[in-house]
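All protein chains of the complex are present and in place, except for one that has been dropped.
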Amino acid sequence: MNIQYILEIVGTFAFAISGALAVKDQKHQDWFGASFTAFISSIGGGTLRDVLLGSYPLVWISDITIIHAIMLGILATFIFYKFLLRLRKTLFLFDTFGIALFTLVGTEKALNLGVRPEIAVIMGVFTATMGGVIRDVMTNEIPIIYRKEVYATACFTGACVYLILDSIGIERNTAFITSAIVIIVIRILAVRYQWSVPRFFR
Amino acid sequence: MNIQYILEIVGTFAFAISGALAVKDQKHQDWFGASFTAFISSIGGGTLRDVLLGSYPLVWISDITIIHAIMLGILATFIFYKFLLRLRKTLFLFDTFGIALFTLVGTEKALNLGVRPEIAVIMGVFTATMGGVIRDVMTNEIPIIYRKEVYATACFTGACVYLILDSIGIERNTAFITSAIVIIVIRILAVRYQWSVPRFFR
Partner (left out) sequence: MNIQYILEIVGTFAFAISGALAVKDQKHQDWFGASFTAFISSIGGGTLRDVLLGSYPLVWISDITIIHAIMLGILATFIFYKFLLRLRKTLFLFDTFGIALFTLVGTEKALNLGVRPEIAVIMGVFTATMGGVIRDVMTNEIPIIYRKEVYATACFTGACVYLILDSIGIERNTAFITSAIVIIVIRILAVRYQWSVPRFFR
């Protein structure tokens, strides 16, 4: 059980909380809907990545710890949700931590499966963001990547930084941590100073 | 050709009818849209299950009878739709029969592929409900699992009952039929007495 595995579980737990809280404003907020949304938010991105790469068995099917982390996240949201809602700032940091970690886990996994760097970047961004996209599509929201401009772009940048550090021979853990910090810093600055990606149509 | 296989085909046929009828209130209700919706509703859940489990070839790709059952369902809806709309009560029973069957078929298939019980329950619920969810997402409706509270939850309960019966050594067919009855009874009582799942946020 290495550090990265523990971080993955923590990321899954954090995403489950943010998923369960996402149904707060929906009309029907029953136990099933909240749990289902938490589940989809947590495993959606990694599942899409593995299905696209044909990498079976899926992580959450072979490792039951993932399911347990999600169940714990749902339970924690149920018990502490008033506290969690007041903690919005911390939650934002949790989500930011989650996307940073999932981007690099996804990029690394794709590289290990032998795909080209361009594909690895796409897989990293998908791992971090597509769970939220699937959740938003299912709850009829505008997908997160169309709303928060510097969100997926932060993941994209971090994945590129990781590839560059890796290609110039930087040690794996150092590259991982540096790139994660890049994503977290970009995302925090973006929220703080309301950065947005340049408009496509002038 | 055993009883379960025949029930699966009947379930597919019933889901195709309910899918084709689902476009009734849409602005565009042409032949293609109705057929496409019927097709997605019927095969969506089982397809998602098999893609997640990496179980190839997909059932409807290897067994053309599934496609023929769907085509028959579409044709039946076209010819008898006025009659079918008056039969709403029976249709509801058809759908209930369909989700009961698909839940247990999905749970069993997942178990046979060697996954853990928790995963098998998820696969059972997905098999029964995700066809309807994909249909609703595509037609911009709130997904069925967010609307009808005791719907997926009935499937979830039935799948759990099946696992318990199976684990205490009850014979497979008995366990299957008992669990199907549990789902059907819960669903009928839920509709009749307007049961709903407890709210997640108090």
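Letters are used for the chains, namely A and B, taken in the order the chains are written, and counting of residues starts over at 1 for each.
Here is the rule we go by: contacts are C-beta pairs under 8 Å (C-beta built on N, C-alpha and C of every residue); 3 or more make two chains touch, one makes a residue touch a chain.
Predicted model, so just to flag it, every value in this text is computed and none were measured.
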Touching residue (missing chain; options B:Ile6, B:Ile61 or B:Ile177): B:Ile61
Option touching the unshown chain, where A:Ser62, A:Asn112, A:Asn173 or A:Ser196 are the choices: A:Ser196
Residue among A:Val51, A:Leu87 or A:Val185 that touches the chain left out of view: A:Val51
Interface with the undisplayed chain - residues on subunit B: 20, 23-24, 26, 28-36, 39, 47, 51, 54, 56-58, 60-61, 64, 67, 77-78, 81, 137-140
Subunit A, residues in touch with the chain not shown (by the definition above): 51-54, 115-116, 118-119, 122, 133, 137, 140, 142-143, 145-147, 149, 152-153, 156, 196-201
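Just so it is clear, only the chains that are shown with their structure count from here on.
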Length of the line joining the C-alpha centres of subunit A and subunit B, rounded to whole Å: 30
